[in-house]
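Just one protein chain is left out here, and the rest sit where they should.
For clarity, chains are labelled A and B in written order, and residue numbers in each chain start from 1.
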Amino acid sequence: MGASRRSTALVVISTALVALWVILAAFPFLWTLWGSFKVQGDFFSRSDWMNALTGPLTQEQTGGAFTGQGYWGAWVESGFWRNVVNTGIVVVCTVVISLTLGTLGGYALARSGFRYAFWLLMIALVFRAMPHITLVSGYLLPFFEWNLWGHLPTAIIVLVAINQPFTLWMLHSFFLNIPKDLDESAMVDGCTRFQAFRHVIMPVMWPGVITTGLFSFLLAYNDFAVTAMLLSSENQTMVPRIASFLGSVQQEGNVMFAVAAVVSATAPLFVLILFFQRQIVSGLTAGAVKG
Amino acid sequence: MSFPRLTTLTAVATILGASAAMADCGIASGRVAILSNDFPALQAMAAAAAECASATVTVTANQTTEHRDIQVAALTANPAEYTSAVVANSSIVPLMNAGLIRPLDDLIAQYAPDLPQLNRITIDGQTMAVAFMANAQHLYLREDVLAQVGAEAPATYEEVLEVLAAIREAGIMEHPFAMNTGAGWNLGEEFVNMYLGHGGDLFEPGTANPSINNETGVATLEMLAALNAYANPDFLTFDSNATQALWESGQIAVGYMWGSRAAGILDAENSTPEITGATALAAAPTVGGGTVPASTLWWDGFTIAANISDEDAAATFQALMHGLRPEVITANNDAAVWLMPGFTPGASAEGVSATANAGARPYPMLPYAGLLHTALGNELAAFLQGQESAEQALADVEAAYIAAAREQGFLQ
């Protein structure tokens, strides 16, 4: 599809469409980024939304056009860094364990020609339909009884389990696209199934694994239902903590702490997406997803 | 029914309580684990209770906005995950229903014999919780706007409507009113307040049968609709954060909001001196010729888990009383309307005190009140949107409640 062969009108239209989309996609975030340096009365101004841009109250209350109060409040006063560390632990462990279990299972599902493999996949898919909030409410009592509640490993295992159907499905379709001959010829040469997997499949599976990993990453990173209900406050991750900045019926929250925290929480994702952008695309290209 | 005068009793409590306060906690050993909501007053209490930690005493606190969702499971475990849960009128009920909290009479007799009756939540003669904070919804008025239309502070909702009409006619504001009418829990609460203000009872006495589909219920809904005709058309999305922001931006002149928001509304942050300076706090109005304010009174208090050792229970009781000693209360005076010695009612407590003194009723501590509250919150929006009649809305609420109460075993 060489660009040279296309009519100018088409190029203009499609570029305009993409430009419009990029604006729509990025605008709320850029707005939030700008507003995170204002005070609440400006960013959430009821009198005039222009205040979020110009910041008259910020000027009045802090003496400058921009203020780092939200960031200071979230990171220093409220110790948001602890939640960041917790999120780091939860996300890294969830992704690593999910992928380890998922590659083994997905490989088996792709290579087993039996009908039960298909049914297993289907059941896993229907499992995924269960609303998380019902699952989590069911966990509470046994977890408290067995003293498992509140700890990071518990939340990690639950997140791994909840993400397994998706991970299995994606990796299974990925392995389907790796030619069977590859590992079967290794087995003819005397490798066991696991050795074949270890030495022949593993080196070529990374693009698919990275793509799947990114989706697991996002699921774990943005999760609220599981982490809010299963972690005690000292082990809390970022998203429930941000929710608690918003306050309750009774008490006004520190909304600007939440806004600043969200901007900071999104920053590592930027780095991640920039870094893995090529891998996501090449991973998907290698056929990670097929219906 | 007669209600004690809050301020008078607080003053009495100050004298009685002074001797009960101890310099150190004097706990030999034990485990203290507190489950509570997450806001400054409770954070101050937990931090002060944590001073009791020593080589033999552990003090931990889990302060989270999700506390209501985990408290039953957490206290059902044996030993319970938390030795104490901080609850309110409504959230004590599921713990009571399941028998998860212990009577505190022995602990009070031993460690806080001077604790005033005011603070003791007694159920069937047994003290099940120690109340330490109060809250209620009440009126917020912009005196400058009222003066412009020559109105006095309204004492009844009928007068409120007149004031609102005058403000609109004078062209000062098109939507001068707001209350917390967001569909869900908030809307349910507004119905309960207004219905009790009309003198209604939510249930047939002594049973779990609902009794809201009647003339009082219709009058309640009509009053809510009449008031919200003066509110912004978005009113079905209004929670406390939204109404407070409306007030602080000067867009409304009459508000019905929580007392716990008063300190935030009266401070300079996010508002202008013209608005905060003209803000007056008043008791919730009466309605429909009723004698008590159309509001419900709420307390927050601590309970002690049943499934823990007596040693841990004693340690927890002492640590929490240490966390509520007068110095802590004084240092955090404006964080709440405290019911404890050391509290000096300030400007931000006026609304709650006035509402309590005018004899508002407490939110009912009934095992099935939460079910009706949920049904009200879910079913009333259709009426306020003008999609169905008041009678139909009330019939829907009763039907939804009855189905829920049957599943829970309250109705057969």
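Note that in this section contacts are C-beta pairs under 8 Å (C-beta built on N, C-alpha and C of every residue); 3 or more make two chains touch, one makes a residue touch a chain.
Methods note: contacts and distances are computed from a predicted model.
A.B. asks: Consult the UniProt record of the chain that does not appear here and report its protein name from "NADH-quinone oxidoreductase subunit B", "Sugar ABC transporter permease", "Na(+)/H(+) antiporter subunit B" or "4-oxalocrotonate decarboxylase".
C.D. replies: So, among "NADH-quinone oxidoreductase subunit B", "Sugar ABC transporter permease", "Na(+)/H(+) antiporter subunit B" or "4-oxalocrotonate decarboxylase", the name matching the hidden chain's UniProt entry is "Sugar ABC transporter permease".
A.B. asks: Taking the whole complex into account, name the chains on display that the unshown chain touches.
C.D. replies: A, B
A.B. asks: Out of A:96, A:135, A:152 or A:191, which touches the unshown chain?
C.D. replies: With A:96, A:135, A:152 or A:191 as choices, the missing chain is touched by A:135.
A.B. asks: Which of A:84, A:117 or A:191 touches the chain that is not shown?
C.D. replies: A:117
A.B. asks: Any idea which of B:28, B:109 or B:123 touches the chain not displayed?
C.D. replies: B:123
A.B. asks: What chain B residues would touch the chain not displayed?
C.D. replies: Within chain B, the residues touching the omitted chain are 1-4, 6, 9, 68-69, 72, 89-91, 93-94, 96-97, 99, 117-125, 131, 134, 182-185, 205-208, 232-234, 236-237, 239, 297, 299, 339, 356, 360-362, 364-371, 373-374, 378-379, 381-382, 384-385, 388, 392, 396, 399-400, 402-404, 406-410, 412.
A.B. asks: Which chain A residues touch the hidden chain?
C.D. replies: 1, 3, 5-6, 10-11, 14-15, 17-18, 21-22, 24-26, 28-29, 31-32, 44-49, 52, 100-102, 104-105, 107-109, 111-114, 117-118, 120, 122, 124-131, 133-135, 137-139, 157-158, 160-162, 164-166, 168, 173, 176, 193, 197, 218, 222, 224, 239, 242-243, 246, 258-259, 262, 265-266, 269-270, 273-274, 277, 280-285, 287-291
In the analysis below, only the chains that are shown with their structure count from here on.
A.B. asks: Within their complex, state which residues of chain B touch chain A.
C.D. replies: Against chain A, chain B makes touches at 37-40, 60-66, 69-70, 73-74, 76-78, 81, 135, 180, 185-186, 239-241, 244-246, 248-251, 258, 260-261, 264, 269-271.
A.B. asks: In their shared complex, at which residues does chain A touch chain B?
C.D. replies: So the residues of chain A touching chain B come out as 39-41, 44-47, 57, 61, 137, 140-141, 143-145, 147, 149-150, 228-229, 232-234, 236, 240, 243-244, 246-253, 255.
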